[in-house]
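Just one protein chain is left out here, and the rest sit where they should.
By written order: A, B, C, D and E. Residues from 1 in each chain.
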């Protein structure tokens, strides 16, 4: 504790490594709690499981390539 | 923002498409915020990862077919 | 189960009542599971606890009224 | 409702079965609500999606075996 | 990590104390990870923010006392 949960599309491990470190440092500074106490969980969601504005991302992308 | 997260069993993409649209429309009307601002995230959970009443769904289903 | 969690700004109870009913009906139809099994949880977040594009909502609103 | 969500590393089904039952019993006793109303959802996260102290679990484990 | 999140109605602190301890012990045993690594977060939701079967809990309770 504290916990940080990031919900986004799939991400490669090098990006995850940097992002998790940066978010931990940012939160540790904000809360004044040692970085060791922070957990970051990255959730990767396929485009058919996310909608923005009522449109699934898998459909939005299909539209763009029509 | 706002965000809607639905946790349920696996669902086919046609059902996801309709549900995401309907939930977005319902929430946009309730909050008085344009639909474009709403994100829906659908989480699909396997039956061995969910329990109801302390019984995993994979076991409950096995019971039904005994 | 399934569960629906909505994270948004504060909302009056009449709006919550309609939205919870509509989302439950939409999800029950999508999953083919009776409405009685669905839980909706509405989380109300104050504007200083939410940022969009890196800007807290409480600051964004202040900007608009300058 | 109420709902219990557990985020952890992958777990075998026998452990899930016992943990879901024990957590349901504990919560039913605390809330004074019948166990049948409780849902437990277990989320399994791969080690490259979790960091503790700003270090991804997949890297922490690699360090240990160096 | 791992994290346990419990979403339910308001609960008094003595019940929280016992439930958090029991859930931690259950999870520590299941995962084979020391109890010190487990975080439990208890979320208390007012009855007008939760619906079961499409009916807000605040309305369901009103019905019962009619």
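Definition applied: a residue touches a chain if its C-beta (ideal position, glycine included) is under 8 Å from a C-beta of that chain, and two chains touch if they have at least 3 such contacts.
Treat the numbers as computed from the prediction; the structure is a model and nothing was measured.
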Using the whole complex, pick out the displayed chains that touch the missing one. A, B, C, E
Mind listing the chain C residues that contact the chain we can't see here? 7, 45, 48-56, 58-59
Since one chain has been left out of the picture, which residues of chain B touch it in the full complex? 1, 3, 39, 41
Would you write out the residues of chain A that touch the absent chain, in ascending order? 1-9, 11, 15-16, 18-19, 22-23, 26-27, 29-31, 33, 50, 52, 57
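Keep this in mind: only the chains that are shown with their structure count from here on.
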Ordered by label, the neighbours common to chain B and chain C are D
For B-D, find its twin among A-D, B-C or D-E: the pair where over half of the contact pairs carry the same residue numbers. A-D
If you fit chain A onto chain C using only Cα atoms, how far does it have to rotate, to the nearest 5°? 180
Chain D against chain A, contact positions shared by both copies (same if over half, else different): different
Which integer distance in Å separates the CA centroid of chain A from that of chain E? 25
Where the centres are mean C-alpha positions, what is the separation of chain A from chain B, in Å? 20
Multi-chain contacts in chain A, i.e. residues touching at least two other chains, fall at 39, 41
Thinking of each chain as a vertex joined to the chains it touches, would you call that graph a line, ring, star, complete, or other? other
